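Removed: one protein chain of the complex. Kept in place: all other protein chains.
In this document, chain identifiers A and B correspond to the written order of the chains, with residue numbering beginning at 1 in each.
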Amino acid sequence: MNPIIKAENLSFSYPGDEESKPVKALRGVSFEIPEGSFTAILGHNGSGKSTLAKLLCMVNLPDSGRLWVAGREITAPDATERDILEARRDVGMVFQNPDNQIVATIVEEDVAFGCENLGIPPAEIRERVDAALAAVGMSEYARKQTYNLSGGQKQRVAIAGTIAMNRRCVIFDESTAMLDPMGRREVMDIIAKLNREQGVTVLLITHHMNEAAAADRIIVMNQGQIYLDGSPREVFGKPAAMWAAGLDVPQTTELAYKLRQKGLDVPLYLFDAESCAEAVAEAVRRRSGKSAGGGKTGS
Amino acid sequence: MNAIELKNVTFTYGKHMPGAVPALDDVSIQVKSGGITGLIGHTGSGKSTLVQMLNGLLKPDSGTVLLDGIDIWAEPKKIREVRFKAGLVMQYPEYQLFAETAAEDIAFGPRNMGLEGEELDRRVREAARFAGLSEEILGKSPFDLSGGQKRRVALAGVIAMSPKILILDEPAAGLDPEGRRDILGGVKRFSRESGTTVLIVSHSMEDMAMYCDDVIVMAHAKILMHRPTAEVFSRAEELAAVGLDVPLITRVAAALRKNGVDIGLDVYTVDYAADKILGML
Partner (left out) sequence: MKSDITFGQYVGGDSLIHRLDPRVKILIALVYIVVIFLAKSVTAFALLTAAAAVFVLMTGIPPRLFFRAMRPLIFIIVFTAVINIFFMRGEHLLFEFHFIRVYREGIVNAFLIVLRILLLIVATSVFMTYTTTPLALTDALEQLLNPLKKLHVPVHEFSMMMTIALRFIPTLIDETQKIINAQTARGADFTSGGLLKRGRALIPILIPLFISAFRRADELATAMECRCYTGGEGRTRMNSLKSEPKDWVFFSTILLLGAAVVCLNLFFPVAAVKL
């Protein structure tokens, strides 16, 4: 399958001023994102992951390296504003602060904003907006004021806006960071549905290891470079490397890691409570079976 | 003596409007001196209102708020003194920074208390130390700092007022794991070394588990429970019923029991769980 995003050796620096030197935020980053995949990008603050997001949605252009977005090379010498605009029809972004990306006072008008910019005929916008609001479960709020919504609802409105534009890829730049647990769950459910049911490519930038564990693939950024890249199983399979990069692993992985150090054979890649508990119970039984000849040990 | 005591406090926003629902409904709590208490609850449970009650930003419709046994509204004119006594670090406090240097910003609170000269300087330095801010950062403009550093400057600004009670509303919201550890670790160090009573409002059960001695759970404008941390987490089902999440490790403990390995339900840190499991071998 063709990658929807392809990066080759991307570098980017923030210009310095009299007091500070230029900051090298990205140093030669290369990867491909296959269409329809679900990738999480992890990294501590300042690791370069937000800079990367800004390049991918073409807010900034790389200093060097090549970038293809939805089949167009944005960094080609003859690339124009027009190419960027075309690429943006296919790749969108949902930002961290729900308040600062909503343009309109009324929910459905905000969802329509992107489609209006594309010059889609009014009747079709209406259909798309209604469908998008239904997809994020916000139909009953269509005529409500955006201001009164909860953080999670605002992010769902923002997602509806990208759904209405029929985008092939959506980048979530810490879109759950400012939400409460309930809002975070709402938004994560919708992101997963978007990927699974509509085949939209998802790039999820996050601090939450549990959210990253839901992805097909995790890219870990550190000091402007790709530090780890693999399935959650592979990435969280190296807890020591994650801790060294200032990151966490899911608690199930941490538990398994501690038990393994004492010779208890529990896999590192079980990310939900049920399967982790089953594996731990199994390992405990096997071990006590060997040493004590079976039977439950009291606590 | 209780550092914080609320007696039958009720408060309603816009109480004259028809259909107004109380944000605090006959709330009574007692928080002992010197510990770190967590306050959790779903959005709209009343916890932010409660916090604003404690330093007099809001006044109860009925009931009393006592700090160190003294009714804070006994003399309404002296409410400013209450604000120095109960330091409040609001949500996303980095957005309140305004001064030319981080040190100047930290000095804002103590200066309002009338401090100056060496004493002011000493306060600023000590607060910066608790917040993990270096000398170099103190001289910089707060707007040139990273998100985590700004947050710690704001924290230092309240610590510098030497409050008897330090209240933090979502201190770690939006920070990465390292940033969370920096700020919450600083708070814990401050509390242990200075004996200051701390109240942390948070959505993160993981943070509550790591840093708090006891936890108050709020739901629908009332107190649901106020118990030592371990006990609160052993009542996972009640928490889930009011829309709260328990840490993943607590759910692992519950699932382990179903699988015939009982390490108890009061599990909320990975280390404790690992020790318990290994202890059974």
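Everything that follows uses one rule, which is that a contact is a pair of C-beta atoms (placed from the backbone, for glycine too) under 8 Å apart; a residue touches a chain by one contact, two chains touch by 3 or more.
Note that this is a predicted model, so its numbers are computed, not measured.
J.: Per the definition of touch given earlier, which of A:A7, A:L55, A:A70 or A:M165 contacts the omitted chain?
T.: Final answer for the missing-chain contact: A:M165.
J.: Can you work out which residue in A:V59, A:A76, A:A134 or A:A244 touches the chain that's missing from view?
T.: A:V59
J.: With the full complex in mind, choose from A:N2, A:T105, A:S231 or A:Q261 the residue touching the hidden chain.
T.: With A:N2, A:T105, A:S231 or A:Q261 as choices, the missing chain is touched by A:T105.
J.: Please pick, from A:S30, A:S64 or A:N148, the residue that touches the omitted chain in the full complex.
T.: Only one listed residue reaches the unshown chain, and that is A:N148.
J.: Among B:A102, B:V124, B:M161 or B:V187, which residue is in contact with the omitted chain in the full complex?
T.: Of the candidates B:A102, B:V124, B:M161 or B:V187, B:M161 is in touch with the missing chain.
J.: Mind listing the chain A residues that contact the chain we can't see here?
T.: 57, 59, 85, 88-89, 92-93, 95, 97, 99-106, 108-109, 112-122, 125-126, 129, 145-148, 161, 165
J.: Would you write out the residues of chain B that touch the absent chain, in ascending order?
T.: 13-14, 23, 52, 55, 57, 80, 83-84, 87-88, 90-91, 93, 95-98, 108-109, 112-113, 143, 157-158, 161
Note that only the chains that are shown with their structure count from here on.
J.: For chain A and chain B, what's the span in angstrom between their mean Cα positions?
T.: 29
J.: Touching residues of chain A toward chain B in the complex: what are they?
T.: Touching chain B: residues 19-20, 44-46, 96, 150, 174, 177-178, 180-183, 207, 210, 246-248, 250-252, 254-255, 258-259, 262, 264, 273-274, 276-278, 280-281, 284-285, 287-288, 291, 296-297, 299 of chain A.
J.: Give the list of chain B residues in touch with chain A in this complex.
T.: Within the complex, chain B touches chain A at residues 42-43, 144, 146-148, 173-179, 203, 206, 243-245, 247-249, 251-256, 258-264, 270-271, 273-274, 276-278, 280-281.
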